[in-house]
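Only a single protein chain was left out; the remaining protein chains are all shown in position.
Up next is chain A:
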Amino acid sequence: MDVSGILEEHKNKFKPIQVDRLIPTEFDLGLLACFDMNMLDDNRLRAGQQSRDRYLKELSREGAQQMINELFGLPTTVDEDSVYATLPKTTTVLPREKPIPKEKPPTRWEKFAKIKGIQKRKSTGKVFDEDQGEWRRKYGYKGVNNDDQKPWLIEVPGKADQYQDQYQVRRDEKKARIEKNTRRNQRNVEENVAVEKGMKPHEMRKRELQKALVLSKQSTASLGKFDTKLKGEPKTKGLKRKFDPLVGSADSEKSKNMDILNRVAKGESKATVINVRKAQRAVNNAKRAAASKSK
């Protein structure tokens, strides 16, 4: 039985899928890309538009054929009537969009857990509710913990006032817990900021308080000279209010007033009037920005 003849006939019915290349094509199937380093027929590329396009189409068909051959050789999974090929990891180096995020410094709890060796346990997040006979969330939407109906009866504890609303007590305690949690989160954030700046969080808080003190003193007409002092408050330096003497030379007073009048009459433009304070702050900011950039 001459099977080879039949096979040849069968083969000739279909167009070939083999593509031969001198230098084997490189594939990056993770990106669905292939790189063909073979020599191109420059004459055909330099030729007229139509023949060039035909050559390009031939090249493209062969490239596509090679890729399809490779892709159909990958391990496949069947999912909902369609066959998926599992792509390998990409080999080409492509740049990231944004830099790698910095590691967050550990929170107070994380530090404690590390010292004690406490491991994080993963829970499913759902609790079985006996009354309803179904799995409900521990917290959140329709959660077990914020179900007002849950304890249909609360016993008055021994020491409490008889007429106190125990449901209200529950609600107040929950609010207090939430507040405590947010305060702790805020504290963690502040501590992270302080660590990033290189200061201890206690130091940072102290500095902020001192700054606030000085600013608040400036807001009084007497610059805080007569404010009641706190215990241990340092003496604020440099806050002085200067008053010109009531009786002085008439000339100096005249020249001062003339200055003011001239300025008003001229209508000085914003450009000539420099706010020294703002200018100094701008310069300081620029210096700080340059210093942090160069770091």
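Methods note: contacts are C-beta pairs under 8 Å (C-beta built on N, C-alpha and C of every residue); 3 or more make two chains touch, one makes a residue touch a chain; residues count from 1.
By our rule, contacts and distances are computed from a predicted model.
The UniProt record for the undisplayed chain lists the protein name "rRNA-binding ribosome biosynthesis protein rpf2", from the options "aralkylamine N-acetyltransferase", "Peripheral myelin protein 22", "ER membrane protein complex subunit 6" or "rRNA-binding ribosome biosynthesis protein rpf2".
Among A:3, A:93, A:115 or A:221, only A:93 touches the chain left out of the display. The missing chain, though absent from the display, is touched by one residue of A:6, A:45 or A:282; that residue is A:45.
Screening A:34, A:113 or A:223 for touch with the missing chain picks out A:34. Touching the omitted chain from chain A are residues 10-11, 13-17, 31-40, 42, 45-46, 49, 52-53, 56-57, 59-61, 63-65, 67-69, 71-73, 76-77, 82-87, 92-100.
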